[in-house]
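Every protein chain but one is kept in place in this view of the complex.
Per-chain residue numbering starts at 1, and chain names A and B are given in the order in which the chains are listed.
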């Protein structure tokens, strides 16, 4: 994909999400649900958070795209998630995985392991999480670098480059590595999206809401464009919000406002660099 | 009820909620709990969110009013909700039902079905949800119009008019249909409350927090007045907030502030139209 094509697709994604108001339901952590839902609404989507196995199964067949975030696992996810991912697969419903907390428990590891064969369309995480998923699925050397500390990355984005490429090729979709500059790849090209603000790391849910917004865009475009569009929208909104505030709570309000007020023009012209692999 | 009487009751409800600080506990969805609780506090009430069967049963006998929102059903609600609604019934504790997600799963349908015989005092929802409840309980023709898409209405308020009246008569309470203009009925009169802002639909939890606030007012007044007072308070606060902001996150902050700063005078004089049926 060349840069002109990508930018045309980004423009279409921003506009289509606002025009079509796609519902992108989530299984997501309880901490940041409010932020995820409001970010999804801000870009034109619609939100619903679910827990019950049969509800998740049912929505997998009608939703245009789904978001699964492993941030807070409940015991009954042992039933909900396997049924959900099978239903997503059976219905060819695209979905975004945020593997927060990978490695924290037997249940999470088991669930993430199953997703190798019922793969997501986009994986979004910080560098450590992307490396951990690629390693869990045997896509990269088990000895390669990469540590996860709860929800925080201890690796930088570039260190996850080869893991991200391997993962994108395995899922035949896109992988987004969040960091100071975001790296997004479909296994053929790499896009770097810049901007944002360090204040984004001083509020909870920046990554979760980014994943939720990727699911909204995934309802209206291809995986690579969806991941790049969401990253660009977040980076542009982060820069704007940080120009108005210096502290995290007012930054969060300004950020969500900016996400809502982002035009397609603003998102398209946010700093972007495209590389062939 | 004539308009002068209703306005006197609204005034008393606003003032009594601030004076008595009634606790209106909730079983409510995990997405918007923070918004629900803060809205309840803003009008003078007190909040508590519960999940355990015995806690819900116990609080049903001491709370002056309760709020039940079906937005995110957990598996253990199969035990919690039947015990809760029986205890509410046994104690004549008034309660508000928000039937979000009606029709999404077997469990929800089964639970909502049980509520026909242990009925709420107020039902609040969008037009599609009100129609769906009335249909589920066999109060209107099963072929009548009305579709629900997750949490969003696809029908307009007026289309739910007959369903709302039938439902209000069945529960011998009040039904509130949220929309650009809110329709509230007790089966004898219909009140239309106007105001608010389209930004209310760009944030998550507007309907949930309205239901929670109805429960606070239900602790101090009759069902019809409680539903009208909450709607008027929300509409007045929405208009004021929208005069200060044009984007959703700052709107939400301004809205909650305005809800807190609403005087009884502001709520009483918010645009209201009363019709006999």
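Methods note: contacts are C-beta pairs under 8 Å (C-beta built on N, C-alpha and C of every residue); 3 or more make two chains touch, one makes a residue touch a chain.
All of these numbers come straight from a predicted model, not from anything done at the bench.
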Among A:30, A:91 or A:162, single out the residue that touches the unshown chain. A:30
Of the residues in chain A, which ones touch the absent chain? 29-32, 34-35, 71-75, 101, 104-108, 149-152, 202-205, 245-250, 252-253
Take the complete complex as the reference. Which residues in chain B touch the chain that isn't displayed? 23, 25, 30, 33-34, 37-38, 41-42, 46-52, 54-55, 58-59, 74, 76, 252-258, 260-261
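Operating definition for what follows: only the chains that are shown with their structure count from here on.
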Distance between the CA centroids of chain A and chain B (whole Å) is 34
